[in-house]
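What you see is the complex with one protein chain gone and the rest in place.
Note that the chains take the letters A, B and C in the order they are written out, and that residue 1 is the start of every chain.
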Amino acid sequence: MPSINDFAIKLANVNGTGSASANGLLMQTIFRMGIPVAGKNLFPSNIQGLPTWYEIRVSGAGYGARALDYDLMVAMNAQTYAKDVQEVRSGGYLLYDSTWPLPKELHRDDVKFLGVPLSEMLTKTVPEPRTRILLKNIMYSGSLAALLNLDMEIVEELIRESYGKKQALLDANRQALHQGYEYAKANLECPLPFRCEKMDANRDKILIDGNTATALGAIYAGATVAAWYPITPATSVMDAFKAFADRYRVDPETKKNNYAFLQAEDELAAIGMVIGASWAGARSFTSTAGPGISLMSELIGLAYYAEIPAVIFDIQRTGPSTGMPTRTQQSDIMMCAYASHGDTKHILLFPSNPNECFDFAVKSFDLAEQFQTPVFMLSDLDIGMNDWVVDRLRWDDNYKPNRGKVLTSEELDSIKTYYRYSPEDADHVAARTLPGINEKGTYFTRGSGHNRLGGYTETPSEYQEVMHRLLKKHWSVAKYVPEAVIERKYGATFGIVTVGGCDLACREAIDILDADGIPVNYMRIRGFPFGPEVERFIMDQPFCYVVEQNRDAQLRALLTLETRVPKDKLQSITAYGGYPLSAKSVVEGIHHKRDQKHIATQDLAVMAE
Amino acid sequence: MPSINDFAIKLANVNGTGSASANGLLMQTIFRMGIPVAGKNLFPSNIQGLPTWYEIRVSGAGYGARALDYDLMVAMNAQTYAKDVQEVRSGGYLLYDSTWPLPKELHRDDVKFLGVPLSEMLTKTVPEPRTRILLKNIMYSGSLAALLNLDMEIVEELIRESYGKKQALLDANRQALHQGYEYAKANLECPLPFRCEKMDANRDKILIDGNTATALGAIYAGATVAAWYPITPATSVMDAFKAFADRYRVDPETKKNNYAFLQAEDELAAIGMVIGASWAGARSFTSTAGPGISLMSELIGLAYYAEIPAVIFDIQRTGPSTGMPTRTQQSDIMMCAYASHGDTKHILLFPSNPNECFDFAVKSFDLAEQFQTPVFMLSDLDIGMNDWVVDRLRWDDNYKPNRGKVLTSEELDSIKTYYRYSPEDADHVAARTLPGINEKGTYFTRGSGHNRLGGYTETPSEYQEVMHRLLKKHWSVAKYVPEAVIERKYGATFGIVTVGGCDLACREAIDILDADGIPVNYMRIRGFPFGPEVERFIMDQPFCYVVEQNRDAQLRALLTLETRVPKDKLQSITAYGGYPLSAKSVVEGIHHKRDQKHIATQDLAVMAE
Amino acid sequence: MPSIAKPIVTHPSLEKNSLGLNLRAYEGAMSTLCAGCGHDSVTAAVVRAAWKLSIEPHKMAKFSGIGCSSKTPTYFVSGAHGFNSAHGRMPAIATGGGAANRSLISIGISGDGDSLSIGIGQLAHAIRRNLNIVYIIENNGVYGLTKGQFSASADIGSKSKKGEANRISPIDPVMLALSLGATFVARSFSGEKEQLVPIIEAAFKHNGLALIDVISPCVTFNDHEGSTKSYLYTRKHDYHVTDSDVVFPVDELVANISRNGHTAVTMHDGSVLHFTQTPEGYDPRDRAKVFAYLQQHQQEGKVPTGILFIDESQPDMHGVLGTTEEPLTQVPYETLCPGSGELEKLMEEFR
Partner (left out) sequence: MPSIAKPIVTHPSLEKNSLGLNLRAYEGAMSTLCAGCGHDSVTAAVVRAAWKLSIEPHKMAKFSGIGCSSKTPTYFVSGAHGFNSAHGRMPAIATGGGAANRSLISIGISGDGDSLSIGIGQLAHAIRRNLNIVYIIENNGVYGLTKGQFSASADIGSKSKKGEANRISPIDPVMLALSLGATFVARSFSGEKEQLVPIIEAAFKHNGLALIDVISPCVTFNDHEGSTKSYLYTRKHDYHVTDSDVVFPVDELVANISRNGHTAVTMHDGSVLHFTQTPEGYDPRDRAKVFAYLQQHQQEGKVPTGILFIDESQPDMHGVLGTTEEPLTQVPYETLCPGSGELEKLMEEFR
């Protein structure tokens, strides 16, 4: 029985050879066919010549987590043949360039080999070697279209959209596409037993990556000063912001920019610029990854202590140190929560997909200004750089930015004396003033010891008074961060707690477990400090598995420290190899844990994917 | 009844007026009289003109923690009269300059005022105003000698040691001293009811600050490359290292230095130099405070991941941000334990006094090289910059530095192939090689993803293998760090757990509680990762108070995360105003907690001293 | 009275400026620096320059890093917002502040440690961006606040208080700025108010980063014999290369030459910077020649002072960024947010 809209393919290529456009073409075709689809780009930290993979999971049921068993491998990289062939599921297929005989590294008895003489066909029609390399991707896409029953009209349309104005390129691509398509139709088992059929699941959906959505959030939030230093995987937030700003933020009359885009000399400068701009009254942000946060640590403490808003998008990658810059991880949680020396605690937001990136980016600015403090939005490479099918982003025109307590010139005129850090409101926030507004509101901002009036102090009680208020202020934030998403199942005997992009894998795992007769409750945390529902959920469970993508169980650590739940309620499942999480890893992790008798605090599940 | 060798005095001055030499003179006199004594210098972050205090506690019983009630105040700073007079215990005394009438800010009925016409006497004998300012300190020291029954022979001897070669200065100081002494003898109640009597408690003791001892530890450990950036309160470690090196490390023949002293351009560079030097095979260290650690974060992760030794002396001060640079705190514990992005865990050593600073400084180098990883010794301003009476430092000439697994050229010749990260020993450490030794041992050090052979990798399983080994390596350290100091009392119903310089205040508090019929068990932690005795001690108690000097109960947090003890075993007592801890704060904190019914996780005792 | 309280910087003049404010209105809190510290004189010069230019106090934004020098913004123009940031990070903070609100009149005060050691990267890049700011380095050759270590500006051979001679080659902020393409480079001496005040005035007028290296002796740690940053040494070696004055309005200006035959430069707001003294053949607009001139005179042991270089033709940071004239902080949210309609349209591109 053929399996319709439920399979996974993997494309193995060399980076810098144009495979990205073919990957996108396939993804978009399936998307436009109305079928839920997910793409994971596993690329190297290199510009040209190293192995790169792209995984496409087609799931009519809507499962978008990473698949681990591939029905079809497109093996275009000789360096990785041996490894790639092993990843095909038993009974699966492998497409290769049959210009040359089947390489011996590709041997496996339980896999079917689909040969397409790509190079041979291209050599005949395309004289220029570099163009041949690029067109090969389109050619095998044509074969895949035939094999997977893709809608060729959509494929053609997409090619037209890409190359519409460049007739020569358009023709070349079209030709390669059709050659690949025809060859497969004529010579291969088309369609394969797993294949696509049109659906209508994507009417209200878009295909977008998290970094683009984050940038759009910053635009809609009214951010005007963007400061950054290039770093993978955070760079594309800034590329997108710049592109959107050039579109939406140029004054139609004067042609002048309603934004300032500052490529800083490093991350220390980037966060400094954000702090300076926020202090002056602009909505300002930076985007970075782990190494950048390490470098920003000192100034983050300044913003915390002097109470200056700052929005930081941390697109997490695999650490420590340079680590694996093009691999994902959730390993900056603890660092961001407590960044900088001395006693500090910061607001964290955890989006799980591009749609939430958009919403939470906006929320970041609101919270940063409301609480006059740094806010970290912790995205990651998987969310940020992969293409996700999510609900269309929506905007409520009634939205008014929450600029927090900022005294206007008139308000200043009406009060007797202004002090920076008092009086405080119920959330322990005091009103700030902006420079350039009114002499009555001027004060001296400092990272050194200060009292509730804003004056310099070295007196313990005065210093402590401010520090204690900061702690209470932090706790007040709990009711303003996005609530945890909680789903309960009848008869559940334990819960899964997770965060960010683990969402899809955990939900799928829960369905799998449910099908196995193991109902599981679910909570996805979306903000820190934790709202009361977080503690309540955990308390309600006999115990929970905390699923996360780092070695040291950092979310569990934060839950342990910042809620009152007993430690033995929280058991840890981690997968930190750098690839997006799969449901299989979660399910296996849970089975593995359930088999263990004793669960030691420091016993971390180490699983290689 | 007079109170012998049991009182506290406080000297209130303006900084930059030479009061430090008088403070030292008094301290050393009492020390040489064989009496246990402790000094606490409460100085401003400023060079000249702001209030500064010095507290001297004389305690025949050997209590060296900060006192909070002063028997005698030496009020030499008009700016702080009003505040200073309030700190005298009821029935206590205040010494002032009676050249002018008693200032009205100094009014209190229950305090006795001792007037000495300091300025008047000086104006008569000393023509130069700046000299007068300096000599005033010596003059009131003379009065104090009379009032407190100090041994004038010792005082004179000390003055001779200081000014021996400068006859004019010596004479001027002597004259001022005697004028002050004679005036007091003639006009004031001498000696006061609290006073000194010679003892013989200091035969095996020295009077030393922790930073000097730390520097000496680095010298004895054989450290050759010191890199740093000036910062209070860490600077004096380096000043002392330089002075000792100039004495012990200059080749007598060539006059060349057997050390390199690098004043770096900032802390990022300082740690970079340490890492480079350690990588090349030198014992190397830096000394800094919180802001420096924040800035070093990125490279600390590099050293962790690439497995390079590095010794960092963190002389903690009050954070966050610039905070109060001349005030003490223990607020870098969490940051140092987990410094840098990604999953990292570091070795921490916690000395409690200068003697341990010396021992643990040596230990830091041994552990850093044995485990090829950064080691933080967390001292603080109180330990580092105050003068402590401690046992003489001793050196065992049998000590051999533990350089860890480093292959010699001969060893390299004898093996087939060298790989950087395997094979590992029982402690999960692999042998390293040094540059310049043998071509067979060369490898490429990197902070990017690497496998067990040291090769570049982006493969999850290879990456995880190394990361998991690093975790196991970290756990192995537990048996090598200094064991916790544990003292049990019969009948104790709870324990006190503390760290570092809180030692004296906690022990004194335990004596006080014991006297009140409340026996308490005691544990002082000296290293992280925690040894098994730490968990065992806590498990053995119904509950423990974790006493520490930071707002967020950072030691408790670390114990919560890194042991298996249930959270409710650990209750928190914090004092974080920036002054050294007193027993009174501990006792009051405990009474306060015991009065509370419910102890919430996040309820921190905020106490103003 | 034992305390060495320093009087608030006072001036006999109660003369009013065009805003009707007297000097007092430009003063700040009482200094907590050492009596005699050069920095206090720089403070006084800033007070006077701001007063003379009739800057509205609250339009000013004062930035600094950490150090004795960085404390000084507390001591002038208390009617302005101040930001005493972190060590070496003032340039970035000021860049953000200036980016957000270009109508602020920014002044940054830093030290030789703050700007030439830990902060040299940020200084260099602020120069590149030509951030609109008066950037004063109060240069004393040491780290004052951490008790007198040599800074990167210490000359070779200059002696510490203990008598040790510096042997590492110094960074000269003036040379550095020139090589980085700075558009306004000056040097002065805290003891030379007559020269310093007009330089600060011109710096405020400059459209871009105006770097002023002010030799400002540290009386506590670097004012002894053997120091090349002492009052005595500086006074002895101070060599006025240029003197200048800002004049408005523009009338007598012909082809960049002022009445007296010296160079004149028209500033951004139309006022004119008249050089009242320049050496024969010295053109403060010729970077290469200025560099060579300084190199030569410094080799001879001189400390050349004055406005040494100026290029008023370069765009400042906002010019480069093409930012709107209105401060970004004042662009209404409605203008900034594209609204739901645009988003709906945009979503079609993600299908």
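What we mean here is this: a contact is a pair of C-beta atoms (placed from the backbone, for glycine too) under 8 Å apart; a residue touches a chain by one contact, two chains touch by 3 or more.
Just so you know, these numbers come straight off a predicted model, no measurement behind them.
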item	value
Neighbouring displayed chains - absent chain, whole complex	A, B, C
Contact with the hidden chain (one of B:61, B:280, B:415 or B:539)	B:280
Listed residues B:224, B:549 or B:571, member touching the removed chain	B:224
Which of B:68, B:260, B:471 or B:512 contacts the chain that the document leaves out	B:260
Of B:68, B:102, B:152 or B:437, the residue in touch with the unshown chain	B:437
Residues from subunit C at the interface with the omitted partner, ascending	117-121, 124-125, 128-130, 152, 167-172, 175-176, 178-181, 287-289, 291-292, 295-296, 299, 314-315, 320
Those residues of subunit B which, in the complete complex, touch the missing chain	31-32, 202, 205-208, 212, 216, 219-220, 222, 224-225, 227, 248-249, 251, 254-262, 264-266, 268-282, 284, 298-299, 302, 392-397, 399-401, 433-439, 441-448, 456
For subunit A, residues in touch with the removed chain	13-14, 16-17, 45-50, 76-79, 97, 133, 136, 229-232, 235, 263, 265-267, 291, 321-322
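As a convention for this text, only the chains that are shown with their structure count from here on.
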item	value
Centroid comparison with subunit C (C-alpha atoms), farthest chain	A
Whole-Å separation of chain centres (CA-atom averages), subunit B against subunit C	39
Chain centre separation (subunit A, subunit B; CA means) in Å	44
Touching two or more other chains - residue numbers and ranges from subunit B	45, 291, 321-322
Of all residues in subunit C, the ones touching two or more other chains	86
